[in-house]
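So the structure is just underneath, and the comments pick up after that.
What you see is the complex with one protein chain gone and the rest in place.
A and B are the chain letters, set down in written order, and residue numbers restart from 1 in every chain.
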Amino acid sequence: MLSAMNAPNPLGTGRGPVLWLVAVAWLALAGCGDPASREDDRVYRHSLDGVPTSLDPAEAATIYSSFVVLNLYDTLYRYAYLARPYEIVPNLADGLPEVSNDGLTWTFRIRPGARFVDDPAFPEGRGRPVTMHDLAYSLKRHFDPAVRSQGSWLWAGRIAGLDEWGANGADYDAPVEGLRVVDDRTLEIRLVEPYPQLLYTLATAFSSLVPREAVEHYGREFGVRPVGSGPFVLETFHGALTRMRRNPHFERPPLDLEAEGYDPALHARYDLEALDGRRYPFVDALEIHFSQENAARWSSFRAGQVDYVMVPNEQIDAVLSSRDPIEVRDEILRDHHAHAGIEAGFVYAGFDMSDPRFGHHPDPERDAANRALRCAIRDAYDWQERNETFYYGIGEIFPGVIPPVVPEFDPDLPDASVRRDLAAGRARLARYGWTAETLPELTYGLVAGVQQRQMWTQFRSRLVELGFPPDRLDVDNFAAFGDFNRAMKNRQLDLFFLGWSLDYPDAQNTLQLFYGPFETPGSNNFNYRNPAFDSLYERTRAMQPGPERTALYRQMNKMVIDDCVAISGLSRTRVHLWDRDVRMLPDREILGGHFLRFVDVERGGGD
Amino acid sequence: MNDRGPATSARPVVNPGADAPLAPPPRERPRAPATPWRRAVRRFLRDGWGLAGGLIVAGFAIIAVGSWLGAWGTDWVLATGGQWEGPSARHPLGTTILGQDILARALASTRTAFEIGLVVAALSTLLGALFGALAGWFAGGPADAAIAWLKGVLDSIPFYLFVAAVAFALDDHPWAMHLAMIATFWTTTARLVRAEVIRLREREFVEAARAVGVPPMTILRRHVVPNTIHVLLVQASIVFVAAIKSEVILSFLGLGVEDGISWGLMIAESTTEITSGRPWNFIAASSFLFLLVMGFNLFADAMQDALDPREERR
Partner (left out) sequence: MEGFRFVLRRVAAGIPLVLGVTLVSFVLIVHFGPDPTWNLLGKNPTAEEIAQLRSQMGLDRPFWVRYAEYLRELATLEFGFSESTGERVGTLLGRTVPVTLALLAPGFVLGNLLGVALGLLAAWHRGRWIDKAIMGFSVVGMSISFLVVIIAFQWLFGVWLGWFPVRGWAVHDLGSYLAHVTVPTLASVFVALGYNTRFFRAVFVDEIGHDHVRTARAYGAPPLVIMRDNVLRNTLIPIVTRILFSIPLIVVSGSLLIESYFGIPGVGKVTFDAITTGDQPVLKAVVGLTAVLFVVIQVLADILYRAVDPRVALE
């Protein structure tokens, strides 16, 4: 010890930091908490397993962003609350559009009375009426190079003059040929070629109407300072919670259950009738709790801190008394409502077809051998096992890439491509001369995480069974999805496992994943190139829904199956649980979140 | 910066989040230049808790070696049972979601823990000894200042941030985590060695050697380094524990062990299972971890006491 320690030293200096910290703690208390709920508030507390990043509609690419954005902003269309298959209905739009005979000119009208919420971005802080200029502006934003749009692909090359407008400096005062504002309530969209999915795109969060004043006022911070005309107004938003309050200016005709697809046989048990004919939104405040850890999400639901949960895999035994048919335990149903529904999307594995070791090859003989290798891997794959282990055994396994949720799904397709047949796989390898010595080294990419790792472990043991030497199966771990994505887009992964959530209920949305010109960095991560497929895809691009298009879709689906491009797939069944005193039917599909305006709770108070 | 005596050893800090290594609590420096090892061993054997700790560590070492030789814990990746089985004669600690034997996984993880602990402890101690000796011998010179600067820099970057950055930097290189830990853990050792060397440099036998013209490197090698061995041993054992504990947290965060098995990965798996009444993954991994760390802590304490000449005065 230094001898100087004997010198007197007032205790006061030692206490300083401690006192200071205490003071900071109390200060923080005053400043940073989430707002209190008012006594008489009726609050609905939803929970989600992911976190939105930006609330700028131009960047609303995830389910999580959509859940918030669709409740703060208005879109022209939405999906009917209860009708399945999904059915598009007007939201801010005044009815369906008028479409010209050539399918190129669409005239949209919006209902009167909608206005943006009060915000300092507007003169005198008062929100102004919503007009079609806002829609034109919002669509233009996606093509402005200064905006980090993640949704521009929905309209790229579709609307006359819009791409060029962006390329020529994105001057918002310059007109775009294809976006003609006839009057405040009427917009005429001129297309380059018929675009049957246009209506769907106007139900996505990407198409939300944003006011130019707010974008310009908040600049980069617009992503955290949303100003919309939706049913709710933002109160709090951070990585763990968002809290919204009912928008007093939001006016829509009362809820018409019948028009929303109400079917007593399916929906009577959810006590929704009482809501019929009432004006929504029904709750005073809406909270969405973002909690990525299954355990924490489930526990906070069980402890009554949130009103809703999507049942995590490991809890399924505690919730279901039977998996087929799906039946929920009586003791759960005493306090909760339950609903099981299939996802609008699917999970699948894919090969990088640009790799000549196992993908496309100029030499037809080798090409056939490569195809046999891919098919053998698909034969060895055990969807049943994966379903049992990771999706409660209640996922729906289907062949090909047209998932059950879309109308073009073919329930009669042979299931050979999803049935495990190890012997057939080995026979294929033998027939084409693949041996332990000649099998290529495969690199599988995964985003570090418990489940992803477990899935790979399972996949890997199937490949070893097939005859792959274990040391020829590499795994590339990525700590973040962005890095995984980069590796995939740069064609560094041979084999990957992905999920796809549909942006709209049309098989075109998944078939585009195999369209040659969309090869990486585009959405065709398989780098699949098949001229026959591409020409069919181009033909169906402009076709209206109908048997003819469905037949072509199915033909394309069959090509993907026959070429063993993907190991596909499985649509997960989601089991939703919610409190008995909440009246709703939750849904998270098609980048959902629209249903939250129809939620009602019977109790008062926040917690 | 000049040596501030005890204040310096007070500087490295325990951070409850980081489980970072800490300097041993300030004790008086040894008085005699060389502690007779036999006396240290005798003293160690008298310490019941230390002995127990040593036995625990030895037990784990045997597990690790056996697992390395393939005697047990080899089938940790294969599904040898059904999903989430409870404990049974065949699977004493039950099975995982994939039907893997939890005991085999816990045993195989012991090997991982030892690998990480040993590699990190050895290399960071080596690095610390080297830089510490250099800084101490040339105290006040530019080399000392440069090393002090480097230590300051490494200490000022938040631990997890640093490890994460290195993990990313080396993409998914299996040694990323080791490297990051070595790079951060040597600083404490270096600080202690530096103080020790400064103290030794002033002592008569070193002065004498200098006076008769023995080259500095020889003095360092022959007189100074051997006298810092006790600091190095204690510090290495502390780093060993810190490395194991950090590995668990890093693997849990997805930044650690990537292609293999570790207690951290087991705990990461278990977080979803605990709430659904399947605690075996968690219990297995956390109790293995606890026992080993506890054993090592006891062992390190006893070793420190045994090597500390001051204990004479008791």
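Here is the rule we use: a residue touches a chain if its C-beta (ideal position, glycine included) is under 8 Å from a C-beta of that chain, and two chains touch if they have at least 3 such contacts.
Here the structure is a predicted model, which means the values were calculated and not measured.
The chain that is not drawn here is touched, among residues B:Leu51, B:Leu78, B:Ala143 or B:Ala165, by B:Ala165. Between the chain not shown and the residues A:Arg126, A:Arg148 or A:Arg431, the one that touches is A:Arg148. Subunit B residues in contact with the hidden partner, per the touch definition given at the top, are 1-2, 4, 6-7, 10-20, 22, 25-28, 149-150, 152-162, 164-166, 168-170, 245, 248-249, 252-253, 264, 267, 270-271, 274-275, 282, 286, 289-290, 293-294, 297-298, 301.
Residue positions on subunit A in contact with the hidden chain: 1-2, 4-9, 11, 13-14, 17-18, 21-22, 24-25, 27-29, 31-36, 53-56, 59, 61, 145-146, 148-153, 156, 220-224, 238-241, 289-291, 293, 295-296, 299-300, 302-303, 305, 479-483, 485-486, 489, 503, 512, 518, 521-523, 607, in rising order.
The working rule: only the chains that are shown with their structure count from here on.
One finds 45 Å separating the Cα centroids of subunit A and subunit B.
Put simply, subunit B touches subunit A in their complex at residues 4-7, 77-79, 83, 97-98, 164, 167-168, 172, 254-255, 258-259, 265, 268-269, 271-278. Those residues of subunit A lying in contact with subunit B across their complex are 1-2, 293-295, 298-299, 312-315, 317-318, 388-389, 448-450, 453-454, 457-458, 461, 475-479, 483.
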